[in-house]
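Complex shown without one protein chain; remaining protein chains in place.
Moving on to chain A:
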Amino acid sequence: MKKIDIERLNRENFRSMMNALSRPGSIERIEPLFDSHLLAIANTLLYAEVSYFYKGNEDFELINAITNAKDSNEKEADYLFCDTIDENLFEAGKVGTMKDPEFSSTYIFKCKDFCGTKVKISGPGIDGSFNTSLPISKGFISKFNEKNSYFPLGNEVFFINENAEILGLSRTSKLEIL
């Protein structure tokens, strides 16, 4: 039986997430856990003091057992995982308060690849701005800009594609449709 060092996976996947969030729009590699990239990210993020909501078909039972995180609803969860890029789900998550803006949801969406709408992305973590393609619709972009328009309130969003890559958007990222 193949031995898995979960803690090693966690530290490598965390570094990829930290790099992806500190440089929005950049692409980082992630390593799978139980043959799933989503579960690998879930295992990196979840622990007993946070809550999550998952909409999809992957089996979270082992992650529940390992991390002991609380299963919650989409309005209260700290982390929201979804097999598709769900605009309604994105609208539901909490954005924090002016006093505690960190009490907000982080989204992790699965997607096929990062191709999609062409955007100009700017904000902290980006040297000026650059043009890229994101796997989201124009409707999602306008919701993203709206939810993050009142800084420091907002959400972080990660996209995981089928090539074991992760891309992050911070609440400070500004998206402009090209």
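Rule of thumb we're sticking to: a residue touches a chain if its C-beta (ideal position, glycine included) is under 8 Å from a C-beta of that chain, and two chains touch if they have at least 3 such contacts; residues count from 1.
In this text, contacts and distances are computed from a predicted model.
Of "ABC transporter permease", "NADH-quinone oxidoreductase subunit N", "Transketolase C-terminal domain-containing protein" or "Carbon-phosphorus lyase complex subunit PhnJ", only "Carbon-phosphorus lyase complex subunit PhnJ" is the UniProt protein name of the chain excluded from the display. Summary of contacts with the chain left out: across A:L45, A:I63, A:L89 or A:V119, the touching residue is A:L45. Residue A:T172 is the one among A:S51, A:S133 or A:T172 that touches the chain not shown. Although one chain is not shown, part of chain A still touches it, namely residues 7-8, 10-12, 14-15, 17-18, 21-23, 44-50, 97-99, 101-102, 106, 124-128, 151-152, 154, 156, 170-172.
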